[in-house]
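Quick notes on the structure that follows.
All protein chains of the complex are present and in place, except for one that has been dropped.
For clarity, chains are labelled A and B in written order, and residue numbers in each chain start from 1.
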Amino acid sequence: MSETSSKSLFTPALLVPACRDAVRKLDPRQLYRNPVMFTTAVVALLATVLALHSAMTGAGDVGFQAQLVFWLWLTVLFGNFAEALAEGRGKAQAAALRSTKAELMGKKLSGASHEIVAASTLRAGDLVLVEMGDLIPADGEVVQGVASVNEAAITGESAPVIREAGGDRSAVTAGTRVISDQITVRVTVEPGQGFLDRMIALVEGAARAKTPNEVALTILLTGLTLIFLIAVGTLPAFTAYAGQSIPVPVLVALFVALIPTTISALLSAIGIAGMDRLVRFNVLAKSGRAVEAAGDIDVLLLDKTGTITLGDRQASEFVALPGVAQGDLVEAAMLASLADETPEGRSIVALARAQGMEATAPTDAEVVQFTAQTRVSGIDADGRSIRKGAVDALLKLHDFDARATQALRSVTDRIAREGGTPLAVSDGTRLLGAIHLKDIIKAGIKERFAELRHMGIRTVMITGDNPLTAAAIAAESGVDDFLAEATPEDKLELIRKEQSGGRLVAMCGDGTNDAPALAQSDVGVAMNTGTQAAREAGNMVDLDNNPTKLIEIVGLGKQLLMTRGALTTFSIANDVAKYFAILPAIFVALYPGLGALNVMGLNSPQSAILSAVIFNALIIPFLVPLALRGVPYKPRSAARQLIGNLTLYGVGGLIVPFVGIKVIDLAVGALGLA
Amino acid sequence: MDALFLVTLVVGTTALLSWPLGQYMAWAMDPAEGRGPTALFTRISGARGTQGWRGYVTSLLVFNLLMFAVCFALLALQQVLPLNPDAKGALSADLVFNTTASFTTNTNLQHYSGEVSMSYLSQLAALMWLQFVSAATGIAALTALARGIAGRGNMGHFLIDVQRATVLVLLPLALIVGLYMALMGVPMTLQGAAKALTLEGASQTIARGPVAAFLAIKQLGTNGGGFFGPNATHPLENPSFWTNLVSMIAIILIPMACVWMFGRIIGRPRHAAVIFSVMVLFLIAKIAGSVWFESVPTFALRDLPVAQTIGNLEGKELRLGATTGPLWAVLTSSTSNGSVGAMHDSLNPLTGLMPMIRMWLNATFGGVGVGMINMFVYIIVAVFVAGMMVGRTPEYLGHRVEAREVKLAVMVLFFHSLLILGGTALFAATSWGQGSTLNPGAHGFSEILYEFSSASANNGSGFEGLGDNTVAWNIATGLVMLLGRYVPIILPLAIVGSFMAKRRAAQSAGTLGVEDATFGTMLVITVVIFGALTFLPAAALGPLADHFSQVRRAPF
């Protein structure tokens, strides 16, 4: 963790409200959600009453009892504080969002005219007009027009994006600003349920429901609390056999020290912080459940373009057919691409220039634009008709010479085998050769896939390429498997097949036709630029539109669970030392011989009990940073993960309290507290 | 040296024998479709088809209810029934209830003395019969559990399984051991007690009976109820070093084999090996502790002119060898047996703690079938915590461990501690318990603690100084035995039932492995922390206080 982030955790701006909220959270209705902390509070209340009773009657050691009461309440408050701090971090983010939302106004269309209304009155189905400079008042779909929109308020990314009616880029989000043109938007959500509202609620932790794993862990911790209630609650009867009694405050101290307060205090903070980490990562999960599911992913479906390869293919080679001069091919390719403003076109020109070709288009040249029907483009000039395009499409233009066609086929096949995309080039009825467009594999992606493999996650590349090309890219990038010439139906089919084998599948998508697959997948990350349908179908939205993030999302999910597991282990392992501190202290009066169990050599029984309770309270704030940041996560196999965490948090959890309680005991002795 | 050699011999031999037996048991209990004598068992019982967890549990309970009813009737009417050469009289109703509960639940806690109170019919038709079928119930339950984990759609049929366990597993082994015992000098007769005129002219009544048959299934089925009151310390129940050796092997043989059977049925022998290793580790630790602690001579004799050369001899038999007393103490209660080869009350305090720890954990081999089921509960907890630590929703062999499973597993652990500690508290604080202890100080408390531990763990051994044949003790421990038996069978089967209703997840390098030393370590930690820590305060007030405040002379 960097220095800056550790500072940002504990700025006064966050700490002060967190302290205030910690007290406010003493409300039993809130405490009740966390059974262990609720129990602690009840027991602290009991101790308070007893201490007051002692103070009034003068019986018992009031000073000792008062200190116990103080630390018991502090234990509860520290737990509240951890939760409040986690929420506070989210709130800080939410506040910024809310300020945007507060003054949103919309131009509601009725027929040709519009009236200006507050955004909160807009209902699903309403049409609003958004003009240049306006903030979009509600989530919706563009039904008319095209505009560039600045979504910095949500994504933090200042480059504007295009939003247009129809197609996959029709979704708009409340609070974003139209910076050119105007659009008509159909509102798709009811007030208060928009994207922005959900985001605010989620980062604040207000709408947080316990995740399945959290529920299960809470049950385990509650069960442990009940077991320790029996272990401690039966002690008075046990000592009654020996004709002795144990003061209730001491029993209370033992009970609170034994029950898993540490993990319980941090449990909701861990969950909130996990969501928060995702939000900081510019990914919005629609539920905590989705974050957990991310950690369970077995199969990652990754779109080739943008995830495995750079989005743009680059020309890497001109391959002239036999009998064609290399220069002719290069010149023709360059001419055909001069007017082609796509990255591919520009890369062809750049490659030609790099090979020393200089050509300019004649002034009377007529540019033939690429269309989806012809799938070729080019230029007509000086009576020449130069074309470049997909091989099949180009071959349909003329009845080319069979030998040349044959030769071209063998060249393009080779290019495809190598994972490239061939473009054929012709001049009139003469085939010149092919341009080798190469997919550029992202740097470091192979290593990432190897990491994922170690973690037990299989990667599947989804591509529209033909199987030959796909195989070559798959081999080069190190992906485990690929789905070539993939249709949305193929994708859905693949997900179902994996799931029926008991595997959890994650994918990302943006188009409306991705929606079924997104909904079917266990973790579906929709791109924020995607359609409303895709965004609704997925259970996460990536505000940066970066499909590579899927890999990090898996890591964040695992980190969340690991943090929970590690702190649970630590918390429970602590009990061993606490027993050795408190038990001899309680029982030494009955059986002096049991002083032999005082392995830490603690000062006095009172000091031992107090030290254990103080340790139990102080360990919570000490672990807050770990809970909020998550345990350091390294991608590695489950077996290594377990060894690492068990050693660190299990063995650490055994040793730390022995040291901690001894140090506190020395301090308590030095200060004369007991 | 003796001790070390014997431990190795007994544990090693049994471990070696357990493997093939486990394979055989898997074949016998879970045969391939249409193989084995399934047709015969179907014809005998008329039970057809397969059962889900609810059906299986229902059948198990109905059958066990019948077991209870039959035994209760036979014991209550023994004075009018045949096979009663020594004319044993009627038993009190509370003792009949306690004894019936005890043998139905495979506990064999005995608040009576066999040669004093029981007719031969009671011994054979009521008690020995239950020693077969209660053990068979445990094996059947484990088989059902394993089938569910293996991903079968059903758990089989209880009434078929219980016959398989009785006829194919227990009966052949009991025949072998029973014949061995008879040939090695254990009495086997239906004649009443013998009358003798001693050399000094006193008359001595020597109780005897069909001991060899009773003895074999007592040990093999981890029942442990002695034919005679002092159980396997009685020279007619355990006449020589060699009968003792075979008894010790018989005690842990099937519990060990159960682990292998489990591994075979779920198709994960390596996982079974990890569980086996964890159990052996605990077993060896406790045996080593016992032998070591028991080598301290009898404390009360320290200032007298007594030549104490071989440790604490109080309550031990010379023919069994000085070291085998503590070895047996741990072995008997390492399984859920309770047959005693030395009087546990007279063991040194820390030696007495070893069987208590075993009963608190209740999973280091444990009772036939149910020991492995108890370990399954710890596995669920271990998998849950470890699963989170590897960053995934916890799963056990592809079965997701979620709220329901955790709840059921924790309930088993909770119940066990509630029954032991709650029962102990009730009796320690009242005259029910306070008036019944024999030994002074913390040791008296240990007697109460041991009794409830033994009842809840379905072990059956006891600190016999306790005057436990009272109405309060009979009813309380009877109820504890029943709860301590059926709750830890029903709830784990419910866990597996819940597994079966869910889609099974695939295994990968990212899922928690349950076949390596790391998981073994995790399991050991879980057993210690979840099983033992709860009982530390009680241990401190019992054996530890006893040791530190009286014996003092620490063995180390």
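One rule holds in what follows: a residue touches a chain if its C-beta (ideal position, glycine included) is under 8 Å from a C-beta of that chain, and two chains touch if they have at least 3 such contacts.
As a convention for this text, contacts and distances are computed from a predicted model.
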Choose one: "ABC-type polar-amino-acid transporter", "Potassium-transporting ATPase KdpC subunit", "Glycerol kinase" or "Phosphonate C-P lyase system protein PhnK". The correct choice is the protein name in UniProt for the chain not shown. "Potassium-transporting ATPase KdpC subunit"
Going by the stated contact criterion, tell me the shown chains that border the hidden chain. B
Which candidate, B:N154, B:N439 or B:S508, sits in contact with the chain we can't see? B:N439
Among B:W53, B:F228 or B:F452, which one touches the chain that has been omitted from the display? B:F228
From B:A213, B:A250 or B:M372, the answer for touching the chain not displayed is B:A213
Looking at the full complex, which residue from B:L16, B:A300 or B:A532 touches the chain that isn't shown here? B:A300
Contact with the hidden chain (one of B:S119, B:T166 or B:Q219): B:T166
What does the interface between chain B and the hidden chain look like in terms of residue numbers? 2, 5-6, 9, 44-47, 58-59, 62-63, 66-67, 70, 113, 115-116, 124-125, 128-129, 132-133, 136, 159, 162-163, 166-167, 171, 174-175, 178-179, 182-191, 193-200, 202, 204-208, 210, 212-213, 216-217, 228-230, 233-236, 239-242, 245, 297-301, 303-310, 312-322, 340-343, 345-349, 438-441, 443, 463-465, 546, 550-551
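The rule we apply is simple: only the chains that are shown with their structure count from here on.
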Rounded to the nearest Å, the gap separating the Cα centres of chain A and chain B is 50
Residues of chain A touching chain B in their complex? 212-213, 215-217, 219-220, 223-224, 226-228, 230-242, 292-293, 295-296, 298, 453-458, 501-504, 557-559, 561-562, 564-566, 568-569, 572-573, 575-576, 579, 583-584, 587, 590-597, 633, 637-639, 641-643, 645-646, 649-650
The residues of chain B that touch chain A in their complex are 381, 384-394, 398, 401-403, 405-407, 410-411, 413-414, 417-418, 421-422, 424-426, 428-429, 433-434, 441-442, 444-445, 448, 503-506, 508-513, 516, 518-519, 521-522, 525, 529-530, 533-538, 540-541, 544-545, 547-550, 552, 554
